Every structure is written in C-alpha cells, then in structure tokens.
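Left out: one protein chain. Kept in place: all the others.
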Amino acid sequence: MTAAEVATPAGGRGLGAGVTRGIRAWGPPTLLLVGLLAVWEIAVRSFGIKQFILPRPLAIAEAWVTYLPELYAAARYTFLEILAGLVIGATAGIVIGIVTARYRFMQDSLMPFAVAASSVPILAFAPIFNNWFGLDQQLSKAMVAAVLCFFPVMINTVRGLTNVDARALELLRSYAASEAAVFRKLRVPNSLPYVFTALRLAVTLATIGAVVGEYFAAPRSSLGQYIATYSAFLNFERSWAAIVFACIIGIGLYLIVAIAERVVMPWYDRQAEWR
Amino acid sequence: MTLEGEARARSVVEITGVSKVFEGRAQRAGRVEALVDIDLSITAGEFVSLIGPSGCGKSTLLRLIGDLTPPTAGSITVNGKPAERARRDRDYGMVFQAPVLFDWRTVQGNVELPLEISGASKAQRSQRAKEHLRLVELSDFAGHYPWQLSGGMQQRVAIARALAVDPALLLMDEPFGALDEMTRERMNLELLKIWERTETTIVFVTHSIAEAVFLSTRVVVMSPRPGRISSIIDIDLPRERNVETRELEQYFHLVTAVREALRGDERSADSSDEDADDLAARRVTAEGLGG
Partner (left out) sequence: MARSASARRRLRPLVGFLTVLVVLLVAWETIKFIGGDTWHIENVLGTGVTIDHDPPLTFAFATDVKLPHIWAIAGEFGNQDAVGDTTVTRLLRAALFTLRNAAIGFALGSTIGMLLAILLVHVRMLERAILPLIVASQTIPIIAIAPLIVIGLKADWFGVAIVSTYLTFFPVTIAALRGLRAFDPRAMELMRSYAASKWAILRKLRLPASRPYLFTGFRIAAPAAVVGAIVGELPSLIQDGLARQIITGMQYYSLNAEYLWATIVVSSLLGIGVYLLVAGVENWVLRHERRPEAAAT
C-alpha cells in the first residue's frame, strides 16, 4: 500500500541515476577490452612475438586507415547483401510464423521441418544460390543470408505466439474474447521478446551468411573475398582490417535491433533475462 | 438474510443436478468424479463461500458456474440464462489465485482489458478503469507496470479488473491464497467494503475457515470422493463486519460449526455451549437452501 512496496530501479530514477547505471554496466567490459588490447600490443612489441595470424592492434589500425577507401567500398557492397537478407528472411519468418501458429496441423509439420532445416549447414547451399542467381550478383549472397535468418525467426515467432500462459487464455475466455482479440491482445505482445531474441541472432547470421557466401564466389570488392584473398597472401593486417569492418556492421545492426526492442517493449524487465 | 428479504431477492445462480466427470487420459488417473449431483441456489447480494478439503470439487464448481468447463450432467443458469450465454454476455467477473496480469500493460491498461474486449469507447474505458482503481485504492499506481507492485497490490488490480465491467456475479477462486495472514485479513476488509459499495453477488472459494466465516452470508461445506455438498451453514453475524467481529462469541461458534462440518462430524459431541440456532443452521442436504 505504501510507496515502499513498489519496485523502483536500483539507484532511483532520473538522468543522473541512469548515467551511473550505464557506466556501471558498460564500464567493466570496456575497461577489460581496452586492457586486453593494450596487453596484446605491449606483449608483441616487447617480446618480439612473431605476428602471424594476430597482428598487433596498432598494425591493424594502420592497415585500416591506409586502405580505408577500398575497405569501405567492399563493406558497402557486403552491407547491402546483409541488409537485404535480413529484411527478406525476417519478414518471411514472421509472416510464415504467424500463419503456422494459427493452424495446429501446420505447426505439427512445419515446425519439425524448420528445426531440422536450421541444423543444415545452409552455407553449403551458397554455391547453388550462386548458380541460380548469378556468381557476381549480390542477390545470391543476400539469399544465403535470408535463408539463414528465416528459420530462427520463424521458429521463435511460432513459439512466442503459442507459448502463452494457460491462465491468461482462460482469463480471456472468461471475457468471451474472439480468436482475433486473443491474438491481438495476448499472443502478439507475448511473442515480442521471442521475436527480438531471434532478430538479434538473425543479425549475426545475416552477416555470416553474406561474408561466407562471398568466400565461394564474389567480386573482389567484397568483404568476404577481401578477407580470403589477403589471408591467402598472408597479409593478415589487411584481412583483419576487413574483419573489423564486418564487426562494425554486425554490432551496428545489433544495436539498432536493441534500440528498437527498447522502444517497442518499454515494459520488459531486462534484468530478468540474465538472472 | 431474513425470510422476507429472501422472498424478494432474485436468484442469480441456479445449479441443478450438476455432475462433472473427468475422463482419465491413457495411463493417468482414470475416471475422476469431480462433482456428483450438486444442487445450489444463490440469490442476489449474497456472499457465498465454498470450502472443503482438496479434491472436493470447489474450484471445479466455480469454473462450472463461470462456463470455463461444461458439466457432464445437470444445468447451470446464471441470471436466468444458461451459463454459456451468461459468459458471452459478460455477466460475471472472475478473480483467480494468481493475478494473471499482462506484463506489457500498465495497471490501468490491465483494468481496461475486459472493457476493450466488450467494445467500450476509449473515454468510457478510461473513466471506468479509474473509478475502479479508486475503489481498490490504487489510483496512484495507474501508470505502473505489474512487476513493480507487490502481490497484494496485484491482486487488488485483478479485483478492480473483474469489477470494471460491473458484473452481477463475482467469482473468486482463493484470491488471497498466496498472501500472508496479515495482508489477507486486510484484503478481507477491503473486499467487504467493495461488496458493500457494489452490491454484487460473490461466490468465493477458500481454504480458510476463518476467512469463510468472516466474509460470507452462507458457507457451503463440500466433501470429496466424490465431490458433493455436505452441508450449508448460515452465517448470521451482523452485516457490518470489522476487526471486532473476529472476537464475537458467535464468530467462534460459527467457526467451530464449519470446522465440525468439515470433519464430517454431525453430532455436536460435548459442546454444551452450542446453540439450538447452530444446530438448526447445519443441514446435511442435497437441496441446499439458506435461511
């Protein structure tokens, strides 16, 4: 009955408290990362370790800056594939997921198939897609990315729409709510956390799909070919510089999804996820 | 309830010859006779408690009234209609042991849920929701989310939600079961205040003899295997119940009466204090009627 019974975020509300919380959350990992990089750099310099697969961080940074124009061009090329794959795969996954969740017989047939299909090394299909859509076409890599994204999104959409609290279903039944109302008011909000989890995974998968798809066959000016080519030349600084670009794309998209999640689900108790 | 009052009052719930059998699944329990030959009549404005040991079918009976499960035999009418129609017409509100609030809605949003489904306008919904939050004294928390509230507060939101449609009949299945004793006693008082103000009919399932006697106008004692009504006890405590009520001698008599009924003890052994009234109040009937 008193305000004391009501939960407030630890440390209180307000901008100052929010900033403190942000620092407490991100401080340690950032420090750790910077620390690791520093140790790496110093160790290599002082002990004269042969830089083979792992060049010094500063050497990578140098390569990054030196070859920025061509790296950026390659990154842009690959980014389009990632984005297209993400959009196609996620949209298809959600739509088919909604249809599947609606009909029991579809759940019984499509779900096992989707689960099995997500165990298949989809990347093995990359050459086929290259053949279908053209070796030099971005579409073929985008399709690899799309198929990779599709399954987790579809599976999670179905799970999110069907794993609802039985008591909530009963509650709505006691209101004589229609199927459509149950869908709108219960199933959809219930599925949001599941879908966002899948989207975060999908971002990673799309990046992998596009880059590895490019290993098989793609124009020189693409991240995958860049990495493969310079690795073959044993020019690892440039390979790593390209990988850094891939990371930037991946992390950037991930953050966009995370922000979207916060906007769409302001009520979600995120602490609970990591308990 | 006086005899005259009863004659005037209309019947809200009529249960006639109702049985409920659960067919067993494969190697599980097998056929369970949850309820057998239940007859009960509840009139408007009553507060009827269902009490009994595990397996006596009290929750099942409540769910039958609420049309959350169909009877195997017999009929149930609510407000003169079959239970199913009453549900479709949204004649009643239900409160369960768990509040079952939607995480993604604010407190007010949760209270508005049934109103949305029955198609009330935005303005109507908002006004009704605010009104009922005031009733349960949670107006200050309208914008909070359920996980920010304590268990007792969440239950109050669930009660506000159940009342938001102004139901003729309120069904409550051990709503305070998960709360501690003191909160529970407080909630009992709150509930009585709400009952007084809204004049709803309440059917209340509970495990607690004290709670049943304190809240009700009638206590229906049930027994298991198979589930049936074993006796109905009139609670003739003054209508105005408060903290002092629990210290009245009559209160203790009634609690004892219920307890003995639960034990299946029809003979009142050596309770020389026992009133003839109490004896008259206890009836082993299949045709339970108050008064």
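Note that the chains take the letters A and B in the order they are written out, and that residue 1 is the start of every chain.
As a working rule, contacts are C-beta pairs under 8 Å (C-beta built on N, C-alpha and C of every residue); 3 or more make two chains touch, one makes a residue touch a chain.
These numbers come from a predicted model, not from an experiment.
A.B. asks: Using the touch definition up top, pick the residue from A:A84, A:A218 or A:A246 that touches the left-out chain.
C.D. replies: Going through A:A84, A:A218 or A:A246 one by one, A:A246 is the residue touching the chain not shown.
A.B. asks: Residues on chain A that touch the omitted chain in the whole complex?
C.D. replies: Interface residues of chain A facing the absent chain: 24-26, 28-29, 31-33, 52-53, 108-113, 115-116, 118-125, 127-128, 130-132, 152, 155-156, 159-160, 163, 193-194, 197-198, 201, 203-204, 207-208, 211-212, 215-217, 223-224, 227-228, 231-232, 234, 236, 239-240, 242-243, 246-247, 250-251, 253-254, 274-275.
Rule of thumb we're sticking to: only the chains that are shown with their structure count from here on.
A.B. asks: Quick one: report the Å distance separating chain A from chain B, using the average Cα coordinate of each chain.
C.D. replies: The computed centroid separation for chain A versus chain B comes out at 50 Å.
A.B. asks: Which stretch or stretches of chain A touch chain B in the complex?
C.D. replies: Residues 1, 5-8, 165, 167-168, 170-177, 181, 185-186, 189, 192, 265, 267-269 of chain A touch chain B in their complex.
A.B. asks: Touching chain A in the complex: which residues of chain B?
C.D. replies: 66, 68, 87-90, 92, 94, 96, 98, 100, 102-105, 113-114, 116-118, 137, 141, 144-145, 147-150, 152-153
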